[in-house]
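Every protein chain but one is kept in place in this view of the complex.
Just so it is clear, A, B and C label the chains in written order, and each chain counts residues from 1 on its own.
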Amino acid sequence: MPLLTPFLHLTLPSPIVLASGIWGTSAALLARAAAAGCGAVTSKSAGPEPRRGHVNPTCIDWGAGLLNAIGLPNPGATHEVDILREAKAELAHTGAALIASFFADTVENFGRVAAILAQAQPDLLEANISCPNVHSEFGEPFAATAQSAAAVTRAVKQAVPHIPLIVKLAPDTPNIGRIAAAVVDAGADAICAINTMPGMLIDVESGQPILHNRRGGVSGPALFPIALRCVYEIHQAVPNTPIIGTGGVTTGKDAAAMLMAGATAVGVGSAIHYRGPDALTLIRDELAAWLDSHGHDSPAAIHALAHREPRYDLHPTPAPIPK
Amino acid sequence: MPLLTPFLHLTLPSPIVLASGIWGTSAALLARAAAAGCGAVTSKSAGPEPRRGHVNPTCIDWGAGLLNAIGLPNPGATHEVDILREAKAELAHTGAALIASFFADTVENFGRVAAILAQAQPDLLEANISCPNVHSEFGEPFAATAQSAAAVTRAVKQAVPHIPLIVKLAPDTPNIGRIAAAVVDAGADAICAINTMPGMLIDVESGQPILHNRRGGVSGPALFPIALRCVYEIHQAVPNTPIIGTGGVTTGKDAAAMLMAGATAVGVGSAIHYRGPDALTLIRDELAAWLDSHGHDSPAAIHALAHREPRYDLHPTPAPIPK
Amino acid sequence: MLPQAARIVETQRENANTRTFVFDAHWRARPGQFLMAWLPRFDEKPFSLVDDDPVTITVAAVGPFTRLLHRLEPGDRVWLRGPLGRGFRPEGQRMLLVGGGYGSAPLDFLARRAKNAAITAVIGARTAADLLFVERLARSGADVQVTTEDGSAGEKGLVTAVVEPLLARGGFDALYACGPHGMLAALEALARRHRVPAQLSWEAYMRCGLGLCGSCEHQGRVLCLEGPVLSFNNCSSRGRSFTRHV
Partner (left out) sequence: MLPQAARIVETQRENANTRTFVFDAHWRARPGQFLMAWLPRFDEKPFSLVDDDPVTITVAAVGPFTRLLHRLEPGDRVWLRGPLGRGFRPEGQRMLLVGGGYGSAPLDFLARRAKNAAITAVIGARTAADLLFVERLARSGADVQVTTEDGSAGEKGLVTAVVEPLLARGGFDALYACGPHGMLAALEALARRHRVPAQLSWEAYMRCGLGLCGSCEHQGRVLCLEGPVLSFNNCSSRGRSFTRHV
């Protein structure tokens, strides 16, 4: 299948990437996602200290999408190293890359956590500066301004210069292109776009927000056009930086659209709810079949296609067609 | 029906408001919306000069929502006055309020356009500082920062101090509460939240963005939890300012949830596509029936309910229940 | 509904500036419904369905988009959204069809769908060269009468000149028409005068095509959703509905 995907120094067996926070809590699940067709798998974001996450309800299917505020439960960076080591070993034979996702409460701690996770030698690091669910605790997400996003990037690159860094951006900003440019300028090697879009659901019978955290992040189909637009704008801003296009991808056609918008790889998360545990394989196979049937020999063949405009042959008024 | 809705100096016959850009191009359609059950109707946003709007496709149903970039076609403020005058006359017997929406390319022009529209004496003015579809032309929407949003507000209030001003905000910001506080501080009498969320769709067969403007705004069901969260945050930030909660409201229950989030009135637009031309009436009647069946005698009875938390009676471990 | 790529299977010349396009798309639609045809990064425009299976439209080259369409050949792709709007509802056994310009296009579709009815069709155009679908309508079993403004074919003048005496003579259950605004307005007046129920297909400037933007408004109705065919029943002042009259 024509799915080999060059990504920075790596060649991924497929452009499909397991998104952070989906299944990434154990080596077994990360390995399962790789076996199911992912070219790279992202671990659940780990932070400086163990964290319980939010009280339930933490995730809700509201029809056009999901809303979650899991609240970044994780065993803390030190224990995460063990999970990552185990995962790395299990992934070895699949060829899939391991992306270690992490977050922190301060710029400095981003660097510290990265340094700890680096012990496991993941193929890539992913700085989650965009989780909307820890907002109230830490103030605005770091992804909210170009300055804070760049500051985190610099701190991480300084702490771990030898592992390429993906920075994961948020959609709730009026200019994601500018923020992408700032983090690339600060040393980011790739962008993951996007994290969830902040939202809320209210149960009218009780009059109360459904998520215990009240606010959560919208993912799934509802997020798809938002993600596509973000990826398009980021590619315009930093055309040479690889993007993992993430948000609402549910079919192989969605994945193709992401590549056309400017993504090099395609993150998948909520689709597992919508299409079941086989979603990763289905999306990978559908994409391969689509590329094949349209005469493309690789995902790269359609990369950023939407930025190239068709030309129409517009002569002056054609003479009435004789026939 | 228990739907009377105090809103600033007015008492609207129902809390349902026709959103700007939906049907608001003619007096006949504005009057039809009022007859269908709206307590207020908003005209299509008018600008300083006549504008053709974008080339088609300008609006697409993508499943979980709509995406539009109509591009603010309008006859220009001067001609808009005629439409507003005619609409005001036709609305007189319905009791519905007329909201005149407008936009401009500069802070000063916001004031100028408001002054022109004021000639028609609409009940309320609505400054659309958040349309995502004129982005490339005018730079970032004015709703993007607290400073520019407040500057527009001040200019309009100075130009037309005697007509209450609604400012319409955008969801693509990391802190809509702060922006709401800034515009209220600058003199806004009410907030409309929200305009559409920027998005894009790509047709994989052609590899091209579907909307001619490439980017557009997401509305309809996909927008609902985003709008609900924005309204909730705005009510937290400016609890005494009335909000027209707009975005994805498709049923009476959705309208109830908006009121609970902190809205005083409920904007409806895309629902007309999803439920047909009777949508306004259906939503109004469903809301009335829901209020009735839950023992509420007015929309005000559930206003901001989601901000009041239930208390559970949590004694120490109950003794094993004897029975 | 997203635009779906369709390939042109066949094109036919209808007259000097009008071509018919047959696509490899198969829908179920009513005569009078329309589609939006998109050429990526160029424009998207409304056209009446001339057939639904295979999807067929007939296009007069009048401006940039329609001229570009005319350049396309079998194998080329056009993106289609539809069927949109409400079409004609064939009612009654004696139908009077009136078409002006490319307005005749949906009428032939209507005639084919109303096979058991006795159909009279009045087709008008500026000149003989502009006439459209006269033969098709005849093949569909209609009794076709022709008018041209310059008298180069059929009766000289406007369609109304032929329609008026037909309505006066009586015997039609309903009038169906599609064409330019002025023609429809005149026909509406005639139908009211002669108390004949009418279904008129109005043109309008279509943007969203979803009933939202108000661009296509006509008499307080959004034609992309509630039209383009608007019907009214003139046959009784007592509220007898159009359908009941049949």
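Brief remarks on what is shown
In the analysis below, contacts are C-beta pairs under 8 Å (C-beta built on N, C-alpha and C of every residue); 3 or more make two chains touch, one makes a residue touch a chain.
Everything numeric here is computed off the predicted structure, so don't read it as measured data.
Although it is not drawn here, the omitted chain touches the following shown chains in the complete assembly: A, B. Across A:T11, A:Q147 or A:S206, the residue that sits in touch with the chain not pictured is A:S206. Although one chain is not drawn, its touching partners on chain B can still be listed: residues 309-310, 312-315, 317-318, 320-321, 323. If you put the missing chain back, the residues of chain A touching it would be 21-26, 28-29, 31-32, 44, 53, 55-62, 66, 68, 70, 73, 201, 203, 205-206, 208-210, 212, 269-270, 272-273, 276-277.
The rule is simple: only the chains that are shown with their structure count from here on.
With respect to chain B, maximal separation of chain centres occurs for C (centres as means of Cα atoms).
Of all chains displayed, B has the C-alpha centre closest to the centre of the whole protein C-alpha set. In terms of their C-alpha centroids, the spacing between chain A and chain B amounts to 31 Å. Chain B and chain C have Cα centroids separated by 38 Å. Chain A and chain C have Cα centroids lying 49 Å from one another.
Taken residue by residue, chain C touches two or more other chains at 40-41, whereas all remaining positions touch fewer. Multi-chain contact residues of chain A, defined as those touching 2 or more other chains: 309-310.
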